[in-house]
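My questions will all concern the structure given below.
A single protein chain has been removed from this complex, and every other one stays in its place.
On to subunit A.
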């Protein structure tokens, strides 16, 4: 049995700020919350929070050096215990996503490292990680081809779809789908799925998630413009 954290049932049930099924939970961002890094952000989606930091483009370890482009490194740090294979997998998925998003060819022989610390997992943790990393990259002013936004959809047994599910929704759902979109054409970059679902359910989830991704991009825009315009 793995070590587990304890969450009170009323906290799980309260689902702070969560209403009907097709609602994106309230989001907060804090850009530059840490001081030692090139870019840092603490992002919360409802009660799910994560902190992402970015270093780079910086010195690269010689065995990871690529002569034509920057190396993208992702480190995911779980809150409890040491990183396990599932976290390594998540790291890899996030890395593959950001390798497409970051304009790596602008900085050959350098490293861009993203470190994500899970601070509270109350559902839709993967999309929170992706979104916080993207904001951290924006905060570090790393050149990117496009921004990315992730949205998680849970499919319940009865066929109902829950957008941005909480921990309880995720455990009750028959499948959980996370879609990652780019900001230019809102095309799908990555899909992480768990459980069984039909083609129609996949597409319905996609349509819903794409609509939600628009408001996530709008949130990025607001956060960045607030920081850049008002700090002048």
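Criterion: contacts are C-beta pairs under 8 Å (C-beta built on N, C-alpha and C of every residue); 3 or more make two chains touch, one makes a residue touch a chain; residues count from 1.
One rule holds in what follows: contacts and distances are computed from a predicted model.
The UniProt record for the undisplayed chain lists the protein name "Exosome complex component RRP45", from the options "Exosome complex component RRP45", "Methionine--tRNA ligase, cytoplasmic", "Cytochrome c oxidase subunit 3" or "Kinesin motor domain-containing protein".
For subunit A, the residues in touch with the chain missing from this view are 1-11, 14, 16-20, 22-37, 42, 44, 46-47, 49, 51, 53, 55, 58-59, 75, 77, 79-82, 113, 115, 117, 119-120, 122, 163, 185, 187-188, 198-200, 203-204, 206-208, 210-212, 215, 219, 222-223, 226-227, 230-231.
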